[in-house]
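Yeah, one chain of the complex is gone here, protein chain that is, but the others are all in their spots.
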Amino acid sequence: MESNRGRSTGSTGTAFSRRWVLGAGASALLTTGLSACGSGEGSGGGGDTVTAFVYGDDAVKVQTAAVARFNKSAAAKSTKGKVKLEKIPGSDYSAKLRTAMGSPSAPDVFFNWGGGSIKAYQEADKIVDLTDIIENDPVLKNGFLPSVLAAGDLKGRHYGIPMRGMQPVILFYNKTVFAEQKLQPPTTWDQLLDINTKLKKAKITSFALGGSDLWPELMWLEYLVDRIGGPEVFRRIQDGDAEGWGDPAMLKAAEMVKQLVDDDAFGSKFTSVSYVNGGAPAVFAKGKAAMHLMGSWEYSTQLGKFPDFAKSSLGWAAFPKIEDGTGDVRNVVGNPTNYWSINPRTQNKDAAIAFLKDCASEAYAKDLVALGDVPTTSNAAALLSSAPNPEYATFQYDLVQQAPAFTLSWDQALGDELGTKMHTEIGKLFTGKSSPSEFVSACKGLK
Amino acid sequence: MSSTVTSGGGRAGKIRAGRPGAVWALPAVLFFTFFAVVPMALAFYLSFTKWDGLGDPKPVGLANWQKLLDDPRLTQSLGITVLLTVASWAFQTVVALLLGVWAAGRQRNRAVLSAIFFVPFLLSSTAISILFYALLDPNFGIIQKDTLGSSSGAFLAIVFVGGWQFIPFHTLIYQGGARQIPQVLYQAAAIDGAGRYRQFFSITLPQLRHTITTSTVLIVVGSLTYFETVLILTKGGPGTDTAILPYLMYEAGFKTYDFGYASAIASALVLAATGLSLVLIRLSGFGGMRSTREGM
């Protein structure tokens, strides 16, 4: 959940179609009248101001620029609305959004991951169904890649407007280290193991891994399972069949993880390294680790923190093939993008919708490209040549375009309740506290 | 004057005139009830519901309590909490007791060192946790080891960080206590030929027993609140090896949005804490009619 660049779990939860009302026992305790002494100092909601909650990381400058642009625009005048951006530190975005949405200071517009992450909001009637609005608005309807727009759907209905770049998981490598050690990025698993052996002799850690955040560990499992058994393995689990964890591909992937850990492929201290605080990127950029399996945002993270490294030494490759696996090597895992959604309680829905339309603008897409991201707008391909690194932008774009399957991050697909528990089990697998078979049976029991 | 005051009947009459009504306590009682007692009751109510923070709490009977009993993580968490409390108690008591007795001496160097020893207590627990999180960074800290990534390392780090912050405070309590031990006891013991260590065990320790109880109460209650230290240093990890009860509850509530289950854990915590406080109150005589100056 704590992640850079909008990767996160979603949230499931139980359906309550009724409005937010206290249960009988609770309201008896909260005697009437006491609720009248509220001060109403909350930040959201009222008047014409549209409050937007956004995941506060390095990429937030694109949204900051969009807000400035919108507040000066004719649309802001005609809807009499101004947008106020609330940047929520990434490590607890989901929790902050959830607690704020349950209070009178709820935001009007909020960042999310689509799919599983908004299920609870949809069931509690806390999110606007945008399907008809998009259908009747050419700017929105034609502005985005249809597949990305649909990737955040719930039961075929749109609830969000894509607002960040596409985020496939990529195998990054340090070109300087690879050149010094005379290595080539691995295209097969055997090559990867071979590289690990060589790097170990040179006393270099093969892979940076922010193990204390848990979700970077998940990326390994996602790709391994996909390469071994194809996207169907997780699809079954996502569709609610916990027995899917018992698929042989899952056990095989867990065993391969254990082998990597035992071979010191992640070094001896990955458990206490964090991605979120910049530890893992620093280890990678400083050459202490040779490779880093990470979402595409790693490029802009490095560009922000170690620009020289990002410009001259950062290399990228697709996840290698596994020899006897049945998954297509072109398959991708990760996040399609992030979305803006609207709270039905907003006082100024027109302004909120007008603000969302800015995401389809060329100016917005250009800001994303300048940051090193690949927008999910229909005009993206034409803009890539102006990227800080057109080669990287094109690689990413092609990777996603050509992928037969784009598997959603498992935590996001499953939602917060299951996702958090799955993270815990994955953490135990990586630290050796559970064996591969214990991992599989623990996951089968998750509910 | 004195005759009026001491005579039984007159005394009662006069005093009744000068006593405040219980109504003066009402604002405090109402405030505390609303922000502490009602939430406790509410936690109990919520423990019988399923609630994700967005919809309505929906009654589910004993499901959360059943889950509580079956949850292996709860058992583990309970064990960690007890272990952490005991380890913190041992660490803080031993160090603070020795330092406090030592600092009770009036020498100038002791006064100067005591003033320095106190400095960690001036930082908030959040600040201290962040300080050690930075110093223990496996790649960029001063101890570049996988300290927080190993179960024992993470556990010891939490015990150490808690001690680093709170030992100054407990040292102070012991210093105050040791200064009130009558010198005549040591003089008598010295005449009897008792050595320094003999004096420590047969005079200092027994004389400090009330101080030890007070300090123990504060450590035990305090170690239930190591939440931010755990959140910042280990997030309950590696795996689930440092997930103390308050952290487990936080995770259930604000990571998986299972507020009903979180409330069941919270209710169990309240019950345990109430039981504990009853025991401690009895042990320490906190609530009795004692004067504050006793018990040091």
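Chains here go by letter, A and B, matching the order in which they are written, and residues are numbered from 1 within each.
Here, a contact is a pair of C-beta atoms (placed from the backbone, for glycine too) under 8 Å apart; a residue touches a chain by one contact, two chains touch by 3 or more.
Methods note: contacts and distances are computed from a predicted model.
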Undepicted complex member, UniProt protein name, chosen from "NADH-quinone oxidoreductase subunit A", "ABC transporter permease", "Extracellular solute-binding protein" or "Peptide O-xylosyltransferase": "ABC transporter permease"
Residue, one of B:Pro120, B:Gly149, B:Gly162 or B:Gly236, that touches the chain absent here: B:Pro120
Among B:Trp65, B:Trp89 or B:Phe169, the residue in touch with the chain that has been omitted: B:Phe169
Chain B residues touching the omitted chain (full complex): 1, 4-5, 11, 14-15, 17-22, 24-25, 27-29, 31-40, 42-43, 45-46, 95, 98-99, 102, 104-107, 110, 113, 115-120, 122-127, 130-135, 137, 139-142, 164, 169-170, 172-173, 175-177, 180, 182-190, 196, 199, 210-211, 214-215, 218, 220-221, 224-225, 227-228, 232, 246, 249-250, 253-254, 259, 262-263, 266-267, 269-270, 273-274, 276-278, 280-281, 286-287, 289-296
Missing-partner contacts on chain A, residue numbers: 2, 22, 26, 30, 34-35, 37-43, 86, 88-92, 96, 99-100, 102-105, 276-279, 282, 286, 305
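Following the convention adopted for this analysis, only the chains that are shown with their structure count from here on.
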Euclidean distance of C-alpha centroids - chain A vs chain B, Å: 40
Interface residues, chain B side, partner chain A - complex: 34, 38, 41-42, 45-46, 49-50, 52-59, 136-140, 144-150, 234-235, 237-241, 251, 254-258
In the complex, chain A residues that touch chain B: 1, 11, 13-18, 20-23, 25-26, 29-30, 34, 92, 94-95, 98-99, 101-102, 120-121, 123-124, 126, 211-212, 268-273, 279, 282-283, 288, 416-417, 420-421, 424, 427-428, 431, 433
